[in-house]
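Pasting a structure here, questions to come.
One protein chain omitted, others in place.
Take a look at chain A:
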Amino acid sequence: MAASMTESAVPASADSKATVARLSQVSFSYDGGQTWALDHLSMEVHAGEHLCILGANGSGKSTLGSILSGATAPDQGQVELMGRAVCFDTPDQGRQIDTEAYRQARRSIGMVFQNPEDQIVTTVVQDDVAFGPENLSIPRQKMLSCVPAALKQVDLQTQMNDDPTRMSGGQQQRLALAGSLAMNPGMMVLDEPGAMLDAAGRQEIQSILCRLTTQGTAVVHITHLLEQARQADRVLVLDHGRIVASGRPDQILTRKDVPALIGKPDRNPLTQSRAPGADTKTTANNHAIAMVKLSNVSYSFPNAGSKALNEVNLELAAGQTLAIIGRNGSGKSTLARLICALAAPDSGSIQVAGLPLAGPNRPKAKHLRRHNLKLLRQRVGYVMQYPEHQLFADTVAQDIAYGPHNLGYGPEQVQHRVDDAMKLLGIGDLADRSPFDLSGGQRRLVAIAGVVACSPQLLVLDEVTASLDPQACARIMTLLRVLHKRGVTIVMSTHADREALDLADQTLLLEHGETLAYGTTAEVVERYHRLLATDAAEKGATGKKAERDQADQKPLSLLARLDPRAKLVTFLLAMFTAFAISTPTQLVLALMVTVGLFAAARAPLRSILNSVKGFLALMLLLALFNLLVTQTGRRLAAWGPFVLTTGGIWVAVLYACRFMLIIFLGALLVETTTPTQMTDACESLLSPLSRLGIHTNEIALVLSLALRFIPTLGREVQAIVEAQAARGGSIESGSLSQRLHAAIAITVPVFAGALRHADNLSRALDARCYEGSRQQRTHYRLLRLGRMDILFIALMAVYLLALLLHPLF
């Protein structure tokens, strides 16, 4: 029925507006025509309208978004974007793609993707927004006004100089929107922009989208969440590559005959009654033994000011289910990691599955602790956030077998557990497939099976349904019900209320690492809603506060204002020449210059000391070594074979000081120079090499993107190491083959993760119209050597000359 559906269902008023995209009879296949992701689909997008495309995973909605944004061309049919025919049929040559027309059209189309982090290209908010306009060769003068304007549209104007990699997902997604808006698009295509955000973040995006359309930008919003379609002007429902419904949201969302809409009933959790008998079960278990018990547990991350968890108490009886709710960053994941002994608390006691993990009862002897940890791995299963990132083996069955195998079960036992886990999750038919060929939802199920196969008594899950479609969510909920019936204790962190209500015996609400409410689910969830409501009311007030913070910012120091090229070259020279220091005069000179530089930087000594403290320990060790191996000069003292001499002391001091000079100069350079400035400086200094055919612009971009992805990959490596450790895989112990296997189970997912980010990133670069040397990019930041820079270079040159020429006199 749907293939023939055309725009006739659209309200007539829309026809009067200009069309920014027109697709007719478009078909798309990923496998050369065996199956069709889009099947003779026709649609239009009108200027200034807010169009929502709804559909389940696999309905073809992302493919449609990709075609609308000009990133992909269909196999058949005609595409017209921003008034240009980009893909069309000719009578003699068949389908034709006009890449130049596509290129022009893409300059007016913005695209925002699901993963907020992978769309960030640099480490300063305003530079990130400027990336698109730079690629469009917009003059610098114009960028200076359009970048702040775009940030204002997404309420980030007060955070222009912040580091986006440290922002929340919701803020990052708003930044991605701003990066697109700064390019002044006629149409924005957003592919599930809220899928990885919490409720508050989604709401922010939603309200920005509504504002955009009033400014004349067409918004195409692709989503599987019905709630996000309500504010649209028009809704299209996609199923199996066809449009199955189209019209105003109030007409569409109430229809009962649209299969794609029935997957997830849109109901308010608070009005739902509990399953019968659930309450009696809670009381019946009251006297059972505690599976998880935390008393006064606090935890803070290394180098972090505030506590991630503060004085948390909880007690969960065997067989019960606990839901941990709270906003992003409230401490939910940290609590899950502590329960699985993947991190140790600063204070308080933890007992899990009968094993004391922290507190006075924790065994002192190392071998006992190791034994306890081994028992814990057998008893406790951990499903990390986005657990599909841990998959590594050639086949699904092999991956699921990894945990049971590590726990030392024989081949038959392993097979039995793998089969059982696959049956529980309904993925038996995937056993011999590669986990990397599966859909996102299937991969999630396989990863969970890999934990369930270890038959844990306690299962800890961290936001297990995040960004899944309703069908996959439902399957996971069924699994949890079955495990609950089998007597498995469950701890799950979540911000989707329905799951918490349906399954939990008790619920814990965390806010800024503290327990805000703990008790029966209905009460705690109600408290959570009150929290979110007051939060929304305070939104206006925080905007003002941020503006005040902005006003409080200190002006940049002398050193921070210098041209980064001047700093980079002189600092590196000063660092390398530190090894040439060998007399007291040279040493004093170098120390004086370093102190002077620190003064000019008004450098926060504490943060620099903090960043170099690891090296200071190494330096002391080296000093001790030098003290004892050098035996020149006067003898001062001797203990057995160790002789202390004046020469030894001088050498120890000299070498330690050289080392210290280098470390401190390096730290000062990094502290006063943003990564963006550093890359700009590298690009400028390397540019002569481009005459030799070396792609210096591209290399500079590679370096800049790499620096920006360090924190992302660092966190991911850590998470994978922990997840595999929870499945009993460790490089530090076991036989050689076990260790090798553990190394593979970590490295393969780490590489897979890097490639996944690369894939998203390349699409984000395309969406921002990066074309390398083909375009004449303009620059948001100007590098210009001023008088101050020349003076600085001259002073540093005098110092370097004095240092190097000193031995001659």
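To be clear about the criterion, contacts are C-beta pairs under 8 Å (C-beta built on N, C-alpha and C of every residue); 3 or more make two chains touch, one makes a residue touch a chain; residues count from 1.
Everything that follows uses one rule, which is that contacts and distances are computed from a predicted model.
Novice: Given the options "Putative electron transport protein YccM", "Riboflavin transporter", "LLM class flavin-dependent oxidoreductase" or "Dienelactone hydrolase family protein", say which is the protein name UniProt records for the missing chain.
Specialist: The missing chain's protein name, per its UniProt entry, is "Riboflavin transporter".
Novice: Which of these touches the unseen chain: A:M477, A:A754, A:L783 or A:A802?
Specialist: Of these options, the touching residue for the absent chain is A:A754.
Novice: Which residue among A:M384, A:I663, A:A719 or A:M796 touches the omitted chain?
Specialist: A:I663
Novice: Considering the whole complex rather than only what is displayed, give the residues of chain A touching the chain that is not shown.
Specialist: Here the touching residues of chain A are 28, 70-75, 86-87, 97, 99-100, 102-103, 106, 392, 394, 434, 436, 572, 575-576, 579, 612, 615, 621-622, 625-626, 629-630, 651, 655, 659, 662-663, 666-667, 669-670, 695, 698-699, 701-703, 705-710, 712-714, 717, 740, 743-744, 747-748, 750-752, 754-755, 757-759, 761-763, 765-766, 770-774.
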